[in-house]
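Note that one protein chain is taken out, while the other chains of the complex remain in position.
Here the chain labels run A, B and C in written order, and each chain numbers its own residues starting at 1.
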Amino acid sequence: MRIPEGAITTSFRFRVAYIDTDRGDVMHHATYLRYLEVARVEHLRDRGVDYRAFELVQGLSLPVVEVHVRYKQAARFDDALEIKTWLGLANRAKVRFDSLILRGDELLTRAEVTLCCVRLEGKRICSVPDNILALAQLGR
Amino acid sequence: MRIPEGAITTSFRFRVAYIDTDRGDVMHHATYLRYLEVARVEHLRDRGVDYRAFELVQGLSLPVVEVHVRYKQAARFDDALEIKTWLGLANRAKVRFDSLILRGDELLTRAEVTLCCVRLEGKRICSVPDNILALAQLGR
Amino acid sequence: MRIPEGAITTSFRFRVAYIDTDRGDVMHHATYLRYLEVARVEHLRDRGVDYRAFELVQGLSLPVVEVHVRYKQAARFDDALEIKTWLGLANRAKVRFDSLILRGDELLTRAEVTLCCVRLEGKRICSVPDNILALAQLGR
Partner (left out) sequence: MRIPEGAITTSFRFRVAYIDTDRGDVMHHATYLRYLEVARVEHLRDRGVDYRAFELVQGLSLPVVEVHVRYKQAARFDDALEIKTWLGLANRAKVRFDSLILRGDELLTRAEVTLCCVRLEGKRICSVPDNILALAQLGR
């Protein structure tokens, strides 16, 4: 998985917390989903979509329908990591955020997280709205 | 902290999960709050209060306003633990659930978790309702 | 994804905890990995492999190298769920545990979690040992 040409990539940096580790002395595999989510929210913010307002004002939500993560190298306590995120796919049915997690130049993890769109009132699936689809077009 | 005479105590049993541990090879101190909460919900269920219905039907919630936990002995991966829970205090303003966490006969942790009552519509503090206060009286 | 013929399936039951939910009123997508892991440890125990001893006595560990989860229906607070788990694939390089998460008869989630084997001393990848590979053969 490479970053596709023309993709608008954002970068989110964090340190692995003590609570993120397990007795194997590495960041637990579930914890990656926490930081991938934070990176997604920051990606949206950087590109003009405030996800809190997306839920509260637009009345829409983007629940996760699929995750696919490949762990190549382990992350350890206090490691300074970077998540590069871009929109891998976007259409009326779903959007997919692709990410690489890096420790400096070393690739630790590749992830693809697919979301659909739900209208919070009534909890029905709806079309992905224009302000999300527009994120895909800006990169071209 | 001993279990007071006449207190109605319930018992919740669980095993320490791998994700619950940290690189110090013990259950992380934040994780105790997870299991104390589950033990509280089961205490309520055992004594006739379905907490899901409490929120959905009564429209009330019991948010945590104070926690006080003393960790005496560490818990480790796959340890079979027991949480003994009773109502330590209950009045119109607040209820306090007291717990001991045990590994067999060995006391690991003592905890006091204080909750108030909130009406979900409007998110205003309200009086602790009769079905919660009644839990305190049954023990006498 | 169906349970393949001849697969030895174990069943792990749990209730969705309050802490497992998010402001969307559903179980957060990362939390599934917690319960899938617990279900794996219980699958191993049911079939004769004590994972704590696997790490402490055999000196081996089974870190996660890939997760693929598809969320079909949301789980909610206090839902009583069941995880059916079986060994989807096992060879010297890796083992894959496949799971269905069910609420009664309703399929909520399908998951495939792939693990490799690491010798804890030196943290080097090693062959999946016989007692894990044997789990695959029992089902035939």
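One rule holds for everything that comes next: contacts are C-beta pairs under 8 Å (C-beta built on N, C-alpha and C of every residue); 3 or more make two chains touch, one makes a residue touch a chain.
Because the structure is a prediction, the values reported are computed rather than measured.
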| item | value |
| --- | --- |
| Absent-chain contact - pick from B:I3, B:V69, B:L107 or B:L133 | B:V69 |
| Subunit B residues that touch the omitted chain in the full complex | 24, 26, 29-31, 33-34, 37, 55, 61, 63-72, 74, 120 |
| Missing-chain contacts mapped onto subunit A | 15, 17-19, 33-34, 37-38, 41, 50-52, 77-78 |
| Residue ranges of subunit C at the interface with the undisplayed chain | 18-19, 21-23, 25, 28, 30, 77 |
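To be clear about the criterion, only the chains that are shown with their structure count from here on.
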| item | value |
| --- | --- |
| Distance-maximising chain from subunit C - centres being C-alpha averages | B |
| Subunit A-subunit B separation of Cα centroids, rounded to whole Å | 34 |
| Chain centre separation in whole Å, for subunit C relative to subunit B (CA means) | 28 |
| Residue numbers of subunit C (touch at least two other chains) | 33-34, 37 |
